[in-house]
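Subset of chains shown; positions unchanged.
Think of it as A and B in the order they're written, each chain with its own count starting at 1.
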């Protein structure tokens, strides 16, 4: 059925003037970084659910991540969290990664899990705590040097719970101070990715609450600073694709933390709640890439795609496979948009025509296309099935319960 | 200054036709239940912050709660959570409460903190887990018998994370089954308070998502079943006071879990984010009470006022004192509404006049009134100061860190 399906798909797309070879090469170039913490236990404020087979240390996390890459071909790098993934010898971690056909990806400092951080890290009114936190940022620059990582992903859980609790203005400037110190420690190859978030549970204000604040810091810091868009970190109704388009045009979109939400920051599997939004994000990205403008093409090429989710109730490795497949599916659909058709309808103020030209690409079933790509790459046609029918999932049960958790 | 202030306040209110003696007696009758769990450690999904001096067992929780009652005169009862407050001998717990001038209040079953409950308790597709959960509900009826409690407060963390994960319809009926079994086990003096909640972090659907679902269960179960309104459990923009008014008119408002929110279910100190909303809730309650209709007066008298908050970063006992004082303040302000003036403006379609008649009451400073009430009750004029200047806060530090947490 697969061959017939692809032949038909090809015929269909050719009749639309779509060049599938270009699309296949783009699909082969897609890389999605998975996070080491996505393989460990996680949970709610009430309970961390412990699963059997969860990795017990950063080395085992990499081994699980390697499985995801093995069946999908999409995930050659793994983001790490310090100190969750703190090891004596990062060279050894890096070698372990390489032995698994992986690279260490973005370094993520953790500034929210020690007693001192209760009222903030870099924005704490206590200079000693600010110092400690900034030192941790500098430590992460050092880790990046050892792991050969380009990106430093910064998410701050800093904020206040009550009006008046902290000086919003002072905290704004303390944040800039800390970011500046870290920025100056970076090598010229490194990038700082500044994440924003509308709110955490129990927050009144978040120190970096929206893209505008992250962007403003990035501009002040310099050209190595960019904005990191976590798809779940917005207020209800936010048009994320608009933000994406805006940041690309400014040359400041550093990357994504992908996940999905229904109500608040739910950290669910990307593409599982509103797949059309993910497709529309890729539409904006590809619209910039298709523009032919060098600065925009460059901006698009600099986007780091990363997963950041909590799989509290799902099986860890399959959940990650599902996630990257969902991203690949929506990216493939967006690649089928006929940008000329859209542009013409836009120029003619043909509202329904333009909408249709975008949405129609979403309605294609890209399974034959993805099968063809996987076949050409020597990958299993159905990565989930390949993983589930393999023995790895069984073998790790020997690790028992009580593995790493955040 | 206090006497002068009260004299002026009295003059001012008398000129509006307000009878302060009636208001003072209503203020003296106000009772707000505090939750045992509000005295223990709590936190976020990342970390439970451990504070010094947190109670180590249910008996010490009662002792802390007694301090709140001692300085405010508002909190003669304490809600408990099973199994957080599980003890060998509930008679002993009850006696301890009585020795502290307290009563045991509502019993709250906990159905969200064991491995089995990961995919739901009473709505789990596994009959054995449904049975276990329902048995826990029945156990709580027994506890209520032993503690002499009237109210069983039911909050279910049940829901699904993904479309398709569970059968929404089957879960609806399993819920009714479990509630029915518990209802039938209750004594005629008991009440079942059914709480609803729009969402938990990572949810796609919540089994009891809104007041309509809770209300519908209550109507099906019988006259001892009522709705419990948690002020933080709504979607953005919900008009909580409308729901309150609606439920009173139907005779089904069982009570409140008070707290405050800015974004989602933030569980902050009640009245700290949008105090006018709390005032408007009391306006609806008092509007019903003032109607003179027996069924409405009865409905208002049956409302249980309870605190349900997380004090992750605040000092526990002072946070609770602040909470009940905030409730008392807004209740006092609402008592100053001239319902006749409002009704006349409404009848005349005087939009601005009616709005003004309500809002004006909110703008009065009720401090002199509250001072007078406290003086007449032999309470400290400033309960927070009284607590902070006392020795209790110091004395409990001997408990050390690592007390009870959820």
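Convention: contacts are C-beta pairs under 8 Å (C-beta built on N, C-alpha and C of every residue); 3 or more make two chains touch, one makes a residue touch a chain.
Since this is a predicted model, take the numbers as computed values, not measurements.
Peer 1: When 2 copies appear, how many make the full set?
Peer 2: Of the complex's copies, 2 are shown; altogether there are 4.
Here, only the chains that are shown with their structure count from here on.
Peer 1: Taking the mean of the CA coordinates per chain, how far is chain A from chain B in Å?
Peer 2: That gives a centre separation of 40 Å.
Peer 1: What does chain A use to touch chain B in their complex?
Peer 2: Contacts found on chain A: 42-50, 112-115, 118-119, 157, 161-163, 198-204, 235-236, 262-269, 272-273, 310, 312-314, 406.
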